[in-house]
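Every protein chain except one is present and positioned as in the full complex.
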Amino acid sequence: MPGTSSHSAMTSRSSERFGKWLVSAPPLVYLLFFFAIPSLIMVLASFRTPGEFGGLSPLVEDGRLDLNLDSYVRFFTESVYAQIFVKSVWYALLTTLFCLLLAYPLAALIARSPKKYRDLLLLLVILPFWSNFLIRIYAWMIILGPNAAMARAVNGVLSWFGHEPVALLFSSFAVLVCLVYVHLPFMVLPLYANLEKHDQALLDAAQDLGANGWQRFRRITFPLSLPGVYAGAALVFIPALGIFAIPDILGGPEDSLIGNIIKQQFLETRDWPFGSVLSIVLTVAALVLAGLAAWVGRSQLGTRSSGALSRA
Amino acid sequence: MRRHPVALWAAAAAGYAFLYVPLIIVVVYSFNNSRLNAEWVGFTLDWYDKLFHNQEMLSAAGNSLLIALVASLVSTVLGTMAGVAMYRYKTRLLPILVLTPIAIPEILMGVSLLIFFVLLNFTLGLASVALAHIAFCIGFVAIVVRARLAGMDESLTEAARDCGATPWQAFRHVTLPLIMPGVIAGALMAFTLSIDDFVITFFTAGAGTVTLPLQIYSMIKIAVTPEVNAVSTLLMLLTLALIVIASRLTPSLLRSD
Partner (left out) sequence: MALLEIQNVSRRFGDFTAVDQVSIAIEAGEFFTLLGPSGCGKTTLLRMIAGFDLPDDGRILLNGEDLADRPPEQRPVRTVFQSYALFPHMSVEGNIAFPLQMAKTPAAEVPAKVQAALEDVRLIGFGKRYPHELSGGQKQRVAIGRALVTHPAVLLLDEPLAALDAKLREEMQIELINLQKEVGITFVYVTHDQTEALALSHRIAVMNKGRVEQLDQPAKIYSFPTSRFVADFIGKCNLLEGPVTASGNGVVTIDAEGLGPVRVASSAAVTGGKSGAIALRPEKIRVATSTSAVGATIAEPDRRPEAKPDGRSDTESNNHFRGTVTDHLYLGDVTVYIVSTPQGCKLETLLANSGAGRTKFFEVGDAVEMSWSVDAGHFIS
């Protein structure tokens, strides 16, 4: 009690208050200037009209304030954008699902490993994440390339069945594989953080009560790991939703996602208001899903798993 | 009870293979004596030799290093301040400003900064890229510093005050030396994030400025050549070294909290 509330008393002294401002003001001002204000400008830009030569038309023209909902109307009436948005959500969902399937055994194995190996095993999961994003995309260009062993093997098998050869590169398949590849560590980390805290005694107790391996997983481990699953899902889904480089490099013309359309609006078409609308839709979708994951995760924590996890 | 069922081992091994095989292929082909990344022909260092004679590549690398140095320096100072402030004081706005840039898709920050710089008539180039990198690196540094502070006995700062130290002396002689590994780890992280960043750089660099990731992007958009493998290998080595050092300094870096 005194430990948590003492700061308020400490800071009630003017010198302490000064110290607080000295420390928090520089990063606060910087981020206000280079994050908050640009974001607000983008919101404002979404209500404007595109300029004749790209960018924005003047804010005040003929004494009339240029604020309208045209770009929003366009997004909701031209079905092609809604379709792309739905496709982006669908790709992000698939990415999340495949990441979960791949990450669970990894996280479980690390959590069950002897303590001294855990950090190393975890580092091995994180390391690829720290290699350059483009290199990781490029790697799949090589693997899936038409001359590479994989494409030849796949098409060899297909020709046995008299099937036409298929291209692995520049396809939805390539985009999805790379999306999963790039986002996998984001799923492993929170899952591991959760699984590591599980009390082995719970599993022993379940076994003692007659549960087999699968039942122990389904009835004990998995329900208790749900907060980690939700956290991981949010960490994968949100960046996956906004990605543009992967479809840009590995996808075909059909694989354009919302990120590619945003990039196009800002750098090619130069329709800032519409690009801003798309960005805002993306932000809202990301925030809603992150909030949903946090809310579901919290209510899960609050009910059945709170007791078991509170000791950690 | 078997702690490691075979199926779990197999699935995890497949997971690690999935993570590493692509990167290993990139490295291996950087030494391949063939223009095609298809079959192993023979060992060569030609691609590295070409790389070091590629003026565009070298100037891109120079730009990247310069931006990363500036961005990591500034973001380490600001991020350390933010970490300390977030840990020590109850502020509502700061955590939102610090953590949101990390949480949202990168492209959003890229396009909003693009609008911002253009509207301000701020010439896109090295400076705009560095300013953008600082903004997203602050959060990463702050998280590491805050984690380090959370692992520190709170009464140490009070003990310093009790021993007669002013708030500044307490920070200078007790808090700062104790969080230093976190600060250095944060700086290395910021450097790595900056030198590797593609998305935000793509929107804020403008036409004339090329960084290493932008150079790699334009190369792989045109053609896949082992020269890209070579530069990728070098970049991975650099990142690997920095991250291993950083994680040595802060074991908690590995934990998702």
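A and B are the chain letters, set down in written order, and residue numbers restart from 1 in every chain.
Assume a contact is a pair of C-beta atoms (placed from the backbone, for glycine too) under 8 Å apart; a residue touches a chain by one contact, two chains touch by 3 or more.
Note that the structure is a prediction, hence the values are computed from the model and not measured.
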Using the document's definition of touch, tell me which of B:V41, B:I96, B:L156 or B:L237 contacts the absent chain. B:L156
Among B:H173, B:K221 or B:R248, the residue in touch with the chain that has been omitted: B:H173
In chain B, positions touching the absent partner: 153, 155-156, 158-167, 169, 173-174, 177-178
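In the analysis below, only the chains that are shown with their structure count from here on.
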Any idea how many Å lie between the Cα centroids of chain A and chain B? 17
In the complex, go through chain A and note every residue touching chain B. 3, 7-8, 11, 15-16, 19-20, 23-24, 26-28, 30-32, 34-39, 41-42, 45, 55-56, 102-103, 105-106, 108-110, 112, 119, 122-128, 130-143, 145, 147-149, 181, 184-185, 189-190, 192-193, 203-204, 207, 213, 231, 238-239, 241-245, 249, 259, 262-263, 266-267, 272, 275-276, 279, 282-283, 286-287, 290
Applying the document's contact rule, which stretches of chain B touch chain A when the two form their complex? 1, 3-5, 8-9, 11-12, 14-16, 18-23, 25-26, 29, 36-39, 77-79, 81-82, 84-85, 88-91, 93-94, 97-98, 100-101, 103-109, 111-116, 118-119, 131-132, 134-135, 138, 142, 154, 167-168, 192, 196, 198-199, 202-203, 213, 216-217, 220-221, 224, 228-229, 232, 235-236, 239-240, 243-244, 247, 251, 254-257
